[in-house]
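Encoded as C-alpha cells, here's the structure I'll be asking about.
Yeah, one chain of the complex is gone here, protein chain that is, but the others are all in their spots.
Chains: A and B, in written order; residue numbering restarts at 1 for each.
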Amino acid sequence: MNFDALMLEMAVALLALLILVADLLMEPGQSRRKLGYLAIAGLTGLLLVSLGRYGMQGAFFNGLFLQDDYALFFKQTFLIGAILVCLFSLDTVDNLPHSRAEFYVLLLFAVVGMMILASANDLITLYVGIELMTFSFFILVGYVLCETKSTEAAIKYLVLASAASAVMLYGMSLLFGIAGQLSYNALAKGLTASPALIVGGVMVLSGFAFKIAAPPFHMWAPDVYEGAPIPVTALLAMGSKAAGFAAMVRIFAEVFPGTGYPWPLLLLLLSGAAMLVGNLAAIPQTNLKRMLAYSSVAQAGYLLTGMLSGGFAGVKGVLFYLMIYVFANVGAFAVLTAVSRHRNGETIGDIAGLSRKAPVLAVVMTVSLLSMAGIPPLAGFVGKFFLFSSAIDAGYLWIAVLGFVLSMVSVYYYLNVVKSMYLGAPADDRPFEIAMPVRVTAVFAMAATLAMGVYPGPLSQLAETAAKTVFK
Amino acid sequence: MWADFSLHHAWLIPLLPALAFAIISFFLLRSPWLAARLAIAAMGTAFLIALGVVWAVGSKGITVEAPFVMKTVWFSMPGLVASMGVLVDPIAAMMLFVVSLISLLVLIYSTGYMTGDPGYARFFAFMSLFAASMLAMVIATNFLQMFVFWELVGLCSYLLIGWYFFKISAREAAKKAFMTTRIGDFGILLGILFLQIAFGTLDFGELAVKVPAYVQQNGVALLTCVALLLFAGPIAKSGQFPLHVWLPDAMEGPTPVSALIHAATMVVAGVYLVARAFAIFSVLPGAMTVIAWLGCFTALFAAAIALTQREIKRILAFSTISQLGYMMLALGVGSLTASMFHLMTHAFFKALLFLGAGSILHALHDKADIFEMGGLRKSMPATCAMMGIAVLAIAGIPPFAGFFSKDEILVAAAHVSTPLYIGASFTAFLTAFYMARLFLVAFFGEENPHNHAHESGLAMLAPMGVLAVFSIIAGIVPFTMGFGDWVRFGPAHHAGIDWGIASASTLIALAGFGLAWAIYGNGARRSDAIVKQVGVLYSLSLNKFYIDEIYQWFNRNIVTGLARVLYWVDLNVVDGIVDGAAQKSGAVGNILRRFQTGQTQHYAALMLMATVMMTLILAITAGAVAGGGKI
Partner (left out) sequence: MENGGLMHTLAFFLLSGITLAAAMGVVFKRNLVHSAFLLSVTFLGVAGLYMTLQAEFMAAVQALVYSGAVAVLVVIGVMLTHRQQMSRSNPPNKMLLVGALAALSVVGAIVWAILATPWKVGKGSVVTAGDIGRRFLTDFAPPFEAVALLLLAALIGAVVLFKGGKAQS
C-alpha cells in the first residue's frame, strides 16, 4: 500500500487527535489558545512539507485515491485557508462557552474531508469525503446552540445537506448500476449513454451544486452563513466551495466528457444562474454575512465558467481563483470578526465609520471586497481574467459578457460597504480593539491579495502545472 | 564581490525604497523621526547597490550590445507573455547611479526642509515611492514594465505636487500635471499596443532585432507614426512643447519634490524612454527629425520665457524645459551619448539649483520673487557659493560639468544641421543670461531690509555640497574616462573637443553673462528701459507666449461646449440606461429575496425540482426523449 499518498490526510487527522488528547490533559477552565497555536503550527508545518511534493504522482490501490499536483494544489488551498481561519478564530474560540478544543478538532476533520475530496478518484471515496466535511461543518455551524440563529442554521444545513447527499448518492448508485464499477477510470469506460446516465449524472451534479452553492441549490447558504460563527462561515465559504470544485472538476474532466451528453450546457446554466442570483440578491442585503453569502454564490458562477471549456486553461483559472478567493475571503471575514466582537453585530451599520476607528481593517476590507469584484490590480481581476478568457476561447462569449456585466453590478454592493466604512458615522465611540492575530491575518490576506494581483506569475504557473495533471 | 552581488540583485534597488514606502505608510506614520531614517537608509543601501552595479558594468564589460538581463514571467496567457525583469547596461547603470544618488541627497535635504510639516512621515513615504518607481522604470526590460512604472511615477508626482493640498493652486497644479501627462500616456499606450500586435513582443532586446528587419521589409511610414505615438509620452512627461505647461505649475510642490522631479525622476523619464527605445527611433529618420526640431524649439522657447520670469522656481522650471529640449535635440540628431551625458550633468546642477532655491525659500519663508530677495550673499554665503557653481555649470563655462555635455550636444547638432546648431547656441546664450540674472538679482545688490535671511542647517547644506562637487567634476571626469565608450548607441564615438565649437560656446556663455551684468550688475535695475523698447516681446515672454491662455480659451469654448453636449447625452441616455439597469437589478434583487423564505421545506423542494429540470433539459437537448428513451 502506498501510504505516502495519504500522508497529508493522515497527518491532519493525527493532529486533530493530538489536540483532542491534549485537551484532556489540560485544566477544564484553562484557555485553549495553545491548542489553536498547535493546530496552526502543525498545519503550517504540513503546508511547508507539501510544498516539496509537487511532481509526485501516486495512487493508493487501484487508483481509487490519487496523489497528483492537482490534488496537492487543492490541499494547499485548504491548508492555507484552515491556517488563516484558525489564526483569526483564536479569540472567537476563547469566548466560546464550552468545548473549545473540539472546535479545532472538528475544523481539522473538515479539512481532512476536503483533502479526501481533492484526491478522490472513485465514487465511494468521494461520498465519504463529502460526508466527513459536511458533518464536521454541521456541528461547527451549530456550535453556539444557545444562539437561536446558530441552531436554526445548523438544522437547516443538516436537513438540506442530507437531502443533497441523498440525491447525490442515488445518482451515484445509478452510475454504478450502468458501469458496474466505482472508480473514475472504470466509469469513464463503462458509462454508456442512457437515461439512467442522464438522471444519475444530473443527481451527482445536483449534489455538487449544493456544495458550491450554485442556484437554485444555494438557498441554504445565506441562512447558514448568517447563523454560523464567523470563522466557520469563512471556512464554509471557501473550503466547502473549493472542495466541491476539486471533486467536481475531476469528475467532469475524467468521467463525463466521454459520455456524449452536453454537460457543459448544464454547467453554463448553473453558472449564469449563480452569477445572476448571487449578484442581484446581494444588492438589498444589509447583513454583511448574508451579503458575502450571495457574493460567494456569484463567485461560484464565475468559477463555473472555468469548467465550460473542458480544458486545462479553464481549470487553471479555477485553481487560481479558488486560491486567491481564500485570501479575499479571509480578509473580509477577519475584519468582520473584529467588527462583530466590537459591535456584536455584522450589519452594514455596524461597520460604518470603520476607517476612523481601525483604518487598517478598513483598508483590508476594501481590498478584499474589490478583489472579489475583480478590480485591477488586485488578485481577483487576474482570476476572473483567466476564467473568462478560457470561456471565451471555448466559444462561450456570452457567459463571459454576462460575467463582466454582473461583476460591474457587484462593484455596487461592495462599494456600498466601503462607502459605509469611509463615509458613515461610527455607531459608537468606544475605542476599537483589534486582537493581534486578527490584525496579522487581515494584513497578511491583504498583502497576498495585492501580491498575487501585481505578480500573478508564480501562482498561475503553479495552477497551470496542477491543472495539467487532471488532463493526462 | 559587491559588484557581483549588486548586479544579480539589482532588483533590490527599486525594491528597497518601495519597502520603505510600505513600512512607513503602514506602521510608521506616527513616528516621523524613524520614518525619515528608514527612507534614507533604504535609499542609501539602494545607492550602494547602484554603485556596485556601475562597478560591475565597468569591470565585467557589460555593454549596450550585451546587457545583463534577468527576467521572470509576470503573467502569461496564450499569445501574450508579460515579463518583469532587470536590464542593466551602461545607460541603465548610469541612470541608477544618478537617480539613487540624487534621491538620497534630496531625502537627506528634506529632513531639514520639511521639519515641522504635519505630514513629515507621509512625505518620506511618497518620496521613497517616487524614487522606487523611477528606479524600477530604469531597469525595465520591456515596454509594459516600463509603462507600469511610468504611470506610477505620474501618480507619485500627482501626490507630491499636490502636497499642500489645502492650497487651491497646489491642487490645480497637481491635477494639471496629471492630466497633461495623461495625454502623452494615451499616445504611448497606443504605441505599445501596436508594437505588441505587430511584433508580438515588447521586450527591448527583441524589438531591437525585429524593428530594423521590419523597416527593411515594409518601409518606415507606419512605424514612424508608431514612434511618434510613443514620443507623445516623452513630450508630456519631459515637458516638451506644447505639453510643457504643467512643469512650471508643478513648482507648487515642496522644493525637494521639485528637485526630484526636475533633476532625477519624472522629467528625465521621457528622455530615458526615447534612449531606451533608441533602436526603434534611430531607424526612423522622420521621427528623428521631429524629435530634433521639437527639442531645439522647446529649448529656445523655454529659455525665452525664462528671461522674464520673476519667481525663482519658475525660472528654474523653464530652464529645465529648455535643458530637456537640449537632451531631446541630442537624441534627435542621433547622439545618445550626448543626451545621456547632459542628462547626468544636468541632474546634478539642476538638483543643486533647486536645493539652493529651497534653501533661500526656507530662509525667506517662501518669498519667491527674486526681485524681493536682494543681497542674499552676505546672509547666505554657502548657498550663494554653491548656487554660483551651479550657474557656471548650467551656463557651460569650462571646466564645469555643463560645459562638456553641452559641447557634445553642440558638436552633434553641428554635424547634422546648421540651423539646429545655431538654435542650440542661441539657447546657450539665453541660458547664460537668465541664470546670471537670477544669480545677480537674488544674491547681489542691496539687501532687502524686510528679509531676515539666515543660512540653512547642515542637513540641507551637506547634500548641496555633494551636488556642488558633482556639478564641477561630473563633466570632466566622465569625459576623460570615456563616457562615450560605454553610454552609446551604435559604434563608440571618441569625441575629442571640437575647439572651434567649444570656444564659440564659451564665448557665447560669457556674452550672456556680460549682458546680464550690464543690465543687472551691481544691484542696478536697468531693465525697465529695455522693457519699454521691446514691450511686445517682453509681455510675450512674461506671459509664457500665452500658451496657457490659448489652452484655456480652447478649453472654455470648445472642450466645454463638447462636454455640455456629452453631459446631456450622459445624463439622459447613458445614465438613463444605467439607472434603469440599476433599478431593475435592485428590483430583481428584492424579488429574489422574497424567494428566500427561510423555510427549509421550500428549499428542499426547490432543489429537487431543479434536479428534475436539469434532467429534462439534458434529456431534451440530447434527444433522449424524442428517441423514445432508446439511444
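Heads up, the rule we're going with is that a contact is a pair of C-beta atoms (placed from the backbone, for glycine too) under 8 Å apart; a residue touches a chain by one contact, two chains touch by 3 or more.
Since the model is a prediction, treat every value here as computed from it, not as a measurement.
For the chain missing from the display, the contacting residue among A:38, A:105 or A:387 is A:105, taking the whole complex into account. Of the listed residues A:77, A:92 or A:125, the one in contact with the hidden chain in the full complex is A:125. Touching the chain that is not shown, out of A:142, A:207 or A:403: A:142 (per the contact rule at the top).
Where subunit B meets the chain that is not shown, the touching residues are 599, 601-602, 604-606, 608-609, 611-612, 615, 624, 628-630. Think of the hidden chain as still there; on subunit A it touches residues 1, 6, 9, 13, 20, 60-62, 64-65, 97-99, 102, 105-106, 109, 112-113, 116, 119, 124-125, 127-129, 131-132, 135-136, 138-139, 142-146, 170, 174, 177-178, 180, 194-200.
In the analysis below, only the chains that are shown with their structure count from here on.
On subunit A, the positions that touch subunit B within their shared complex are 155-156, 159-160, 163-164, 167, 193-195, 198-199, 201-203, 205-206, 209-210, 216-217, 219-220, 222-223, 260-263, 265-266, 269, 276-277, 279-285, 313, 360, 382, 385-386, 389, 393, 409, 412, 443, 455-457, 460-461. Within the complex formed with subunit A, the subunit B residues making contact are 26, 72-78, 84, 582, 585-586, 588-590, 592-593, 595-596, 598, 600, 602-604, 606-608, 610-611, 614-615, 617-619, 621-622, 624, 629, 631.
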